[in-house]
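Removed: one protein chain of the complex. Kept in place: all other protein chains.
Letters A, B and C name the chains as they come in the text, with residue numbers starting at 1 for each one.
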Amino acid sequence: MTRMRVRQAIVAALADEMRADETVMLMGEDIAAAGGPFKTSEGLLDEFGPLRVRDTPISEMGFTGAAVGAACMGMRPVVEIMFMEFLGVALDMVVTEAAKFHYLSGGRVSVPMVVRASVGSGGGFGMQHSQTLENWVAATPGLVVATPSDAQAAYGLTRAAIQHDGPVVMLEPRALYAERGDVVRGADGILPLGKARVMRPGSNVTIVALGQTVRVALAAAEELDAEVIDLATLYPWDQTTVLGSVRKTGRLVVVEEAPQSGGWGHEIVSTVTSQLFSALHAAPFRITCPDAPVPYSPSLESRHLPTTEYVRRQVTDYLRTGQVPAPWWLEEGLTA
Amino acid sequence: MTRMRVRQAIVAALADEMRADETVMLMGEDIAAAGGPFKTSEGLLDEFGPLRVRDTPISEMGFTGAAVGAACMGMRPVVEIMFMEFLGVALDMVVTEAAKFHYLSGGRVSVPMVVRASVGSGGGFGMQHSQTLENWVAATPGLVVATPSDAQAAYGLTRAAIQHDGPVVMLEPRALYAERGDVVRGADGILPLGKARVMRPGSNVTIVALGQTVRVALAAAEELDAEVIDLATLYPWDQTTVLGSVRKTGRLVVVEEAPQSGGWGHEIVSTVTSQLFSALHAAPFRITCPDAPVPYSPSLESRHLPTTEYVRRQVTDYLRTGQVPAPWWLEEGLTA
Amino acid sequence: MTMTPLHSRERRAALSDPLETYRRMNEIRIFEDQIAGLFAEGLVHGTTHTCQGQEALDVALATTLRVDDVVTCTYRGHGIALALGMTPDSVLGEIMGRVSGCIGGVGGSMHLSDLDVGLLPTFAIVGAGVPVAAGAALAFQTRGEDRVAVSVCGDGATNIGAFHEGLNLAAIWKLPVVFVVDNNVYGEYSRIDTTTPITDLSARAASYAMPGESVDGMDLDAVSEALGRHVARARAGEGPSLLEVRTYRFAGHSRADQAAYRPAGELDAWKSRDPLTLRRSALIDAGTATADQLDEIEQSVRDAIADVVERTSATPEPDASAMFRNVWTPAAASPPGQP
Partner (left out) sequence: MTMTPLHSRERRAALSDPLETYRRMNEIRIFEDQIAGLFAEGLVHGTTHTCQGQEALDVALATTLRVDDVVTCTYRGHGIALALGMTPDSVLGEIMGRVSGCIGGVGGSMHLSDLDVGLLPTFAIVGAGVPVAAGAALAFQTRGEDRVAVSVCGDGATNIGAFHEGLNLAAIWKLPVVFVVDNNVYGEYSRIDTTTPITDLSARAASYAMPGESVDGMDLDAVSEALGRHVARARAGEGPSLLEVRTYRFAGHSRADQAAYRPAGELDAWKSRDPLTLRRSALIDAGTATADQLDEIEQSVRDAIADVVERTSATPEPDASAMFRNVWTPAAASPPGQP
């Protein structure tokens, strides 16, 4: 067990996979000589050389496409999309090409590539560099989408993603890169894709979170008897664990970094409802960001994402009244 | 009232708007000289000339971006994305630029542009030309997403979209282009964005559908006492109408052209549940496509989208048992 | 009547005989004419894009490349698929959505592939194959293999960003890839001069400091010679290059298109340089074959394709389970549950 930052855990995972499998290679803007804009590939150029660790021109379509081609030919490329938004110029390669190649080659072509993209708010990067955009990669049969919430998950999911024979999108909360945690390295530290993590047992309510909202949910749960689940893999998500938990607690809250409209938490709420309707003691609901772009001003940005205080208040109200509480902006009379 | 095909209703809407407002202009691949790959701009070059009706090179990023710029400068451009998938090379312009410009200009810049994209299965176009991909444009504050289900909606929503001062994505089910319907033209024929259409009143169950599934839902509802709602606008969707209906029926089924995972119907089910939990008589659920790409072979393609027969069976079972029925593929023991 | 060999690699190897190249060009032409007919009659649903007029490039690719080289091409890919070695049965089966198709009928006309002869799944998105080919070359370079990737795209595709990004990336990394632009004069219904401000598409190579060349695409020998040089260059580690092959699309863009937008006389002018006719004359002039021999080849191809159509028409569509095969799902994920 080693204490390390999330970004170091990512470096460790990449290094361990590159040592174990020489088909693993990295591409991205300033990931080689500079060690990555967020230092998530520091030292890898030195160890693995310029053929396997490549700086690219600014051309997300080009190098994501190149990763598809290299993967088809037996490599396991990991590409870094510096900010998730940049996939907006290259989404075709992920959703329409990579995710479908296995199917459209009758199983003859595999695309074992990983797209790592930093996501989320909290860094003061402004509205075009702060979204999570899980929805861009949702609804794509054949594509796995995972998000680490701490150093162990960063290590374990990254390794699992590289080992997976199909394409995986890793959405990495930028705000967590500097967070420290204990990491088990090696085979024991790998977290299988598609498995949620029960971060804290509880019996009153199930709180499902992902990425950056996991620590928020954990902090908010402190004085509550809440079970906190880190979804870890968003597609396909671990229905067994979540349904099992809600079957026990009878209540579900999703804490989500996504707007109220269109966010991934709808899927959790909807699936749980369709399947466990009679086991529910109260309406399940979501605690989300408002339907507004991420604002820059620090005091606004920090309210955009659900805060610990706010989540605690919402869940407490919910447990007390059995009713779904209104979001803060409606309480304050604010709407877009 | 005129009888016309959906594609003719689109032409009529474009023409009526172009006559009324000379800032309206069209761009897209083969939309001018050829009248559009799906004949949705037939005759418009002749009437409005080459400055306002422009054939573009194959460069979705380029011309969608050009539409953003033209809209900022006071035009109302309508761009055609031949197949929704092609937005995968240009999504940036819609989600990250157009949808945010009003906000990031402090309200000084408006982007009154419309992106029309054909969507959906049924035409034998194969897995890269048959998706609906609503999720790509979901979760985008500032972006309106609408889908016509018949000729009147095609006319009315297209006109409303052009008149709207922000960006609108119109997802047009390709399979409906040749369908005929009665169309009221002129101001009375305009359907406001954000309003759902109650297509058929009923009291037992609310069926929410969109685009191509509206006719499926209507046909399936024939011997049932079901209220069928065409959502028409997906973002922001008409909560008043849907909640009002479910409050009355106590039951909700969403019929959806999207995979089981990641589809938009989760949002309807989730929102209705969170808000009307105690008014529900049974679990709401979705009838969807399976989590598999759209296959080409005709016999498979036709089963991928929920059929009338299947929807009728599912809803009937649901009403009879009060339970959520399993989808056909699980009944047949098939999974990805 | 000669039997078509059964395996794609054997069909590929057969092309070492010059008469077989003539047979293959005819096979493509006749196959495409048949396809057009089947769609016109409504016997096949969906859309298709045929490549009559472009057979010289198709066959030149097959004779120039090694079988372990790799090609990315477009939805207009039946000819390349047949040339590289795929059997007419597996191509037609796919186009008709039958179990005999190369991917069992779930793909259709735009999605052909056969890794045995180096054909990656053909691309339905314009330009997408360009960076993907660069990526295949990247794999070869990284592993120190002397294999080459070839990207074939259309004239219209040279205006999309992926083309530009793919070429730049290949240039920076000196990848073993040849970018072929099949300039058949049209992108859907648009003449290239209405969408592209230059006439010599290979001139775009200069933006990436790579060699660019344009070649007569109707003459098999000319295409083979030029392509051979570019492939050899790539294989020798000298980096990528851009080759414009000037062909002409004899048919419309897709199923329903009658190509009424063509200027009068244009089609006839190009048909006077039909690659099949040119090849026929060349073989006769060189004394490689007599007119009778070539007639016989044509007839045998016609018969063979008729058989393929008959066989394929009698072949079933896949059952529903095919819809669920080959979707990647991580082992640990819970099975997709109820809705």
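The criterion applied here is as follows: a contact is a pair of C-beta atoms (placed from the backbone, for glycine too) under 8 Å apart; a residue touches a chain by one contact, two chains touch by 3 or more.
Predicted, not measured: the structure shown is a model, and the values here were computed from it.
Shown chains touched by the undisplayed chain in the intact complex: A, B, C.
Considering the whole complex, the residue from B:4, B:68, B:207 or B:268 that touches the absent chain is B:68.
Contact with the chain not shown here comes from a single listed residue; of A:1, A:20, A:184 or A:326, that residue is A:326. Of the options A:106, A:141 or A:293, the residue whose C-beta touches the omitted chain is A:293.
Among A:55, A:165 or A:317, only A:55 touches the chain that is left out of the view.
Of the candidate positions B:43, B:236 or B:250, contact with the unshown chain belongs to B:236. Across A:86, A:155 or A:235, the single residue that touches the chain missing here is A:86. Residues of chain B in touch with the missing chain: 25, 51-52, 54, 56-57, 59, 61-75, 77, 89, 92-93, 96-97, 99, 101-109, 141-144, 160, 164-167, 192-195, 233, 236, 238-241, 243, 271, 274-275. Although one chain is not shown, part of chain A still touches it, namely residues 29-30, 33-34, 37, 55-62, 85-86, 88-89, 123-129, 260-261, 285-288, 290-293, 295-300, 303-304, 324, 326-327, 329-330, 332, 334-336. Those residues of chain C that touch the chain absent from the view are 159-165, 168, 171-172, 194-198, 203-204, 206-210.
Keep this in mind: only the chains that are shown with their structure count from here on.
Comparing mean CA positions across the assembly, the chain most remote from chain A is C.
Chain nearest the geometric middle of the protein is B, using mean C-alpha positions.
Chain centres here are Cα averages; for chain A and chain C they lie 40 Å apart. Chain B has residues 61, 85-86, 88-89, 127-128, 261, 285-286, 290-293, 324, 336 in contact with two or more other chains. Each of residues 106-107, 111, 125, 161-162, 327, 329, 336, 338-339 in chain C touches at least two other chains.
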